[in-house]
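Shown here: the complex without one of its protein chains, the others still in place.
Lettered A and B in written order, each chain numbered from 1.
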Amino acid sequence: MTTTSLSAGPSTRRRRVSTITWRVLTYIALVLIMAPAAWLLVSVLAHAAPHWQWSVLWTTLTPTGGGLRDQIVGTLILMLGVFIIAGTIGVLAGIHLAELARPRRRSGKASGGFLRTSSDILTGFPSIVLGYVGYTALVVGLHWGFSLLAALIILSIMVIPYIAKTTENSLRQVPTGYREGAEALGMSMGYGLRKVVLKSALPGIVTGLLLALAIACGETAPLIYTAGFSPTLPHSLTHAQFPYLTYVVYAYYNAPETQYHYLAFDAALILVVIVLLLLVVSRMIVSRTQRHAEGGRTRTRSRRRPRRPEPTGEPLDLVDLRR
Amino acid sequence: MKTLMRATRLKRGAIVTAVAGLALSSVVISSAASASAKLPKSGVETPSGGTVTETGSTLMYPLFNLWAGGYNTKFPSSTIQTAATGSGTGISEAENGTIAIGASDAYLSPSVVSANPDLKNIPTAISAQMVAYNVPGVLSHLKLSGKLVSEIYQGQVTKWNASQIASANPGVTLPNIPIVALHRSDSSGDTFIFTQYLSKADPSGWGAKVGYNTTVPWPAAPGALGENGNSGMVSGCKATPGCIAYIGISYLTQTLQAGLAYSALGNGKGQYVVPTQTSIAAEAAGFVKKTPANGTISLIYGNINNGYPIVNYEYAIVSTHQSSTSTAKNIRSVLEWAINSKYGNSSSYLSQVNFQPLPSKVVAQSLKQILSIQ
Partner (left out) sequence: MTSVGGVAGSIPATPHAESMGKPPPWKRVGSFFRRNEERAWRGSAWVAVVLPLAALVFAVSVLVIKAWPAVRVNGWYFLYGRNWTYGNGYGAVVHTDGVAHPTGAQFGAWAILWGTVVSSVIAIIIALPLSIGAAFALTERLPGWISRPLGFAVEILAGIPSVVLGLWGILTFGPWLAKNVYPIIADHAPNVPVLRYFRNPVGSGEGLLSASIVLALMIVPIITSTTRDLFLQVPPLPKEGALALGMTDWEVSNKVTLPWVRSGIIGATILGLGRALGETIAIAMIGGAVLHIPINIYQPFTTVAATILTQLDGALTDGTGFAVATLAELALVLAVISVAVNLIARLIISRTGRIGAPVGGA
């Protein structure tokens, strides 16, 4: 009931009710999001754990069961290949967008707008369409057949825009003072770029790379049509289908062999673990560098007021990439 | 003068004979060369070693898995890599050349044959298909005619206790639950043979409106669901009371374990036949004489006494023009092993999946096709 006579009035109760309702609703929203996520993780664990054998990690897949060794190695190889190919191209692209594109006007707005827009368009491009293009052009058109090479190319195309975006963002967060200081000291453009700018943006770049890898390892649709699937690792880049984990989850959960059902959940668990590792490592990189960088906090303080973004950069979200 | 003419005639004769002899021998030699694949006494060539990739029919997948194990025991240097992706994929990937052997329950369509003259469908075994259902309380073989199944899948019969079903099955208590018709969402040979059965049994209804293919425009029956693969059909039917689904006979054990029952289907003579070894073999036997050299024939809905109506050849879709002689040898070896009644076509493998062996005439025809793979 009303406590003070000054604020007493019919609207106060309504406002109090609406405020409390609002608070409750936001908590409910949070729970509605967290609960299915937690349920998902628990469910994957619960289905995989009862039949889990550590031998799954080092046994090959057989027609009646076996393990997932080659599939795990295959996923890791795909990630490594994407890291090298898409990493190089993406980081270079990000450098171009952040550093090298000359502003056309004196507006101060960075240029390279057209190239950035086109790069951004690719971030939301449907993966199945890229898979179809890969199938038509590389697998069938160039007669490579289902192959590692086709899969790497398509995955890289998918992931390069993400890496370019995070690289550009990290480079933009390097204070201009650093660049100006480097130039004042007489460093050549390349030298300054390498020794000063890239070095300070490195944590952000690496985080972006790790998060892009997390996206790449979870893809299924484009891989089905470029890598096919195989129980064992092939010996060549082309004309041989390639193993990876996500297909196991897609195709084996209701396969005729019961052992395959367990393998499907094992594969799901391993995928979740890989993604978790990548996310945790990227968080650690960022928090460690924040501690040492200027303006970083070494101890967390809880405040009720919203935090302002740090000058040396907010931790990058995986979610930032998907935007 | 006469001597000279005789000598000339003799010379001419000798030349003609020599030329004829050369021509004949060259014909003999070349024909021996074109039938270059020589079958050893065992009937199976030794492979060059390596992996032979197979993909396609989920109906044939359990058998190919068994074959892969047996083949690898006989030839340890060779492996068969199998996958269950659907007959449509088997045909497509064989067309593309991305895999070596495509397994399909469906023979090639004329358009595919004309676009790929090198592609062959080679019968390797005889299989069948059941129509299974999940009707609580009913574990017997319901008598369903082809026309009735067609009406169910068109959404014209919607409850299990409908009069059409009840009148064909007196004495069976049918619950009042809706029928959920399951179909295959992937491009499937099972769909092909099932819809061929419906088209032949109900030509004016299903045949005119829908037809048969590996993918068809399924009529909008209430609650109809698409499932992926034969195992998807089994698990989907298990999870959906009231469902009816067409499932390959190689999944009989799983079907029964899932608590489903399968029907006695109406055949061309109007009899209701349960799929058994005898009924499947009877249906197949009725078509042996008519099977052409290229293996393209439908064994469905024959006018055969006590023959089960949904029976088909399992085809290996292979191109006769392979990229290398060793690949061709590997493929030939696998297929020769598969159709040989001592090895792949023996009852030790086939009985595990409820298939029937190929009749000897068809074996000879398949062998001829296999030997043409170069």
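In this text, a contact is a pair of C-beta atoms (placed from the backbone, for glycine too) under 8 Å apart; a residue touches a chain by one contact, two chains touch by 3 or more.
Everything numeric here is computed off the predicted structure, so don't read it as measured data.
Participant: Quick one: which shown chains sit in contact with the chain that's not drawn?
Facilitator: The chain that is not shown touches these displayed chains: A, B.
Participant: Touching the hidden chain in the complete assembly: which of A:49, A:129 or A:202 does that?
Facilitator: For the chain that is not drawn, the touching residue is A:129.
Participant: Given the contact definition stated above, which residue among B:218, B:262 or B:343 touches the chain not shown here?
Facilitator: Looking across B:218, B:262 or B:343, the contact with the absent chain belongs to B:218.
Participant: Given the contact definition stated above, which residue among B:112, B:138, B:162 or B:274 touches the chain not shown here?
Facilitator: B:112
Participant: Which of these, A:56, A:151 or A:193, touches the one chain of the complex that we don't see?
Facilitator: Residue touching the absent chain, from the options given: A:193.
Participant: Would you write out the residues of chain B that touch the absent chain, in ascending order?
Facilitator: Contacting residues on chain B, toward the hidden partner: 85-89, 91-93, 95-96, 106, 108-116, 178, 185-188, 211-218, 220, 222-228, 236, 239-240.
Participant: Which residues does chain A use to touch the chain missing from this display?
Facilitator: 15-16, 18-19, 21-23, 25-30, 32-34, 36-41, 43-44, 47, 88-93, 95-97, 99-100, 112, 115-130, 132-133, 135-137, 157, 160-161, 164-165, 168, 185-191, 193, 211, 214-215, 217-221, 224-225, 246, 249-250, 253, 264-265, 268, 271-272, 275-276, 278-279, 283, 300-309, 314, 317-320, 322-323
We take it that only the chains that are shown with their structure count from here on.
Participant: Can you check how far apart chain A and chain B are, centre to centre, with Cα atoms defining each centre and the answer in Å?
Facilitator: Those two chain centres are 45 Å apart.
Participant: Quick check on the complex: what are the chain A residues that touch chain B?
Facilitator: Listed in rising order, the residues are 63-64, 139-140, 143, 145-146, 228-232, 241, 251, 254-256.
Participant: Under the definition above, what is the set of chain B residues touching chain A in their complex?
Facilitator: Where chain B meets chain A, its residues are 53, 61-62, 65, 68-69, 81-84, 96-98, 228-232, 234-235, 251, 254.
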